[in-house]
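With one protein chain withheld, the remaining protein chains of the complex are depicted in position.
Coming up: chain A.
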Amino acid sequence: MHGPPPEQLLKAKDYKSDVKPIWCAGCGHFAVLSAITKALAHLSLPPEQVALVSGIGCSSRLPAYTHVYGFHGIHGRALPIATGLKVARPDLTVLVTGGDGDGFSIGGNHFMHACRRNLDLTYIVMDNEVYGMTKGQASPTTDPGWEQSRLTPHGTGLPSFNPAAIALAAGAGFIARGFSGDPTSLTDLLIQGIQYPGFSFIHVLSPCVTYHPEQKAWKKTVHEQSQSTTADPVVAAQRIQQSDRMATGLIFKAISQVQQQQHPSKNISLEQISRQFVTHT
């Protein structure tokens, strides 16, 4: 076991694994990994009390790079897996990560139902408007005129999906947008999302420098939202529709009505857990 016991102050590096990420140099996902570990350290969550569930994609490799419980699931199915986990172990802090392809394309249906079910999950989507892992095809958030994909050389011609709008319409109580190029604010949003007692959706603009190199310009175009957070869904809807989708911050935070009855925390010690992993020879 590496990392200090829970009562001691934990550092971000205590949540990182020894596995070296195989992301491309400059990939936005690095900063998201780092922000997640910083948020966990800030909250001093014992690693064995945190689970990180992902789907399939470059972004979904993230659990392997952390030192918390991780599961690299099925493409598009991270949310159902996390839902099952949270229902069985409500005492765990469950984070869910993935990409725009994983979450909005093949797993789009689950996104809506997870918002609606409002379990205490934190869903972090690294949106690079492309399927990075399969080498650069258009996703539901791709600009309709983007012509760099070999699969859609004349663009998709389809309006892009607005994740915050869908989350709001489906009933999510916490909706934020972050940017991998601003890891400090992202860490702050993650902390708030994890603390929020219901389904929190954190849409992270995270560039794919290999298949969407134009996104390097996000450094200039991403900006902080001008208004403060609202708890009114009608106001939130209006702002989401009017925004250029590049505005970061906590957009909407409802007074949460969590559907899940919280079981009393099991409070299992690290020692008790490690005993479950003893191999008998």
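In the analysis below, a residue touches a chain if its C-beta (ideal position, glycine included) is under 8 Å from a C-beta of that chain, and two chains touch if they have at least 3 such contacts; residues count from 1.
Everything below uses one rule, namely that contacts and distances are computed from a predicted model.
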Identity of the absent chain, which is to be given by its UniProt protein name, from "Aspartyl/glutamyl-tRNA(Asn/Gln) amidotransferase subunit C", "Aromatic ring-hydroxylating dioxygenase subunit alpha", "Phenylglyoxylate dehydrogenase" or "Phosphate ABC transporter ATP-binding protein": "Phenylglyoxylate dehydrogenase"
Among A:Ser34, A:Thr66, A:Gln137 or A:Ser180, contact with the omitted chain is made only by A:Gln137
Of the residues A:Gly76, A:Pro163 or A:Gly198, which one touches the chain left out of the display? A:Gly76
One chain isn't shown here. Among A:Gly108, A:Pro197, A:Pro233 or A:Gly249, which residue touches it? A:Gly108
With the missing chain put back, which residues of chain A would touch it? List them for me. 56, 72, 74-76, 105-106, 108, 131, 133-135, 137-138, 140, 150-154, 156
